[in-house]
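Omission of a single protein chain aside, the complex is shown with its protein chains in their original locations.
What follows is chain A.
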Amino acid sequence: QVTVLYFARSAELAGLRSETLSVPQQITALQLWEEIIKVHPRLAVIQDQVVFAVRQEYVLLGDQLLVLQPGDEVAIIPPISGG
């Protein structure tokens, strides 16, 4: 069970800021995105413009294998605009 955090446009599309999700302990980043889309199909429109932050490290939506622990934070990161 991981905690998924939604920010900016992704929070608007998902309609919430955080939730827990049950996922396999080993999963690729893209597979994790697909799990999230099952719950929030509206997020599909931003697929090309987001990255994840897993345990506060950026991860591209691709084949990288994630090893997740219970309680890990996974954040959806739309394009940033600080500064």
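The rule is simple: a contact is a pair of C-beta atoms (placed from the backbone, for glycine too) under 8 Å apart; a residue touches a chain by one contact, two chains touch by 3 or more; residues count from 1.
Keep in mind that, in the parts below, contacts and distances are computed from a predicted model.
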Subject >> Listed names "Proteasome subunit alpha type", "MOC2B synthase", "SUMO-activating enzyme subunit 2" or "Ribosome biogenesis protein YTM1", with the criterion being the UniProt name of the chain not displayed >> reply: "MOC2B synthase"
**OP:** May I ask you to list the residues on chain A that touch the chain which is not drawn?
**Re:** 5, 7-9, 48-51, 53, 56, 58, 60, 75, 77-83
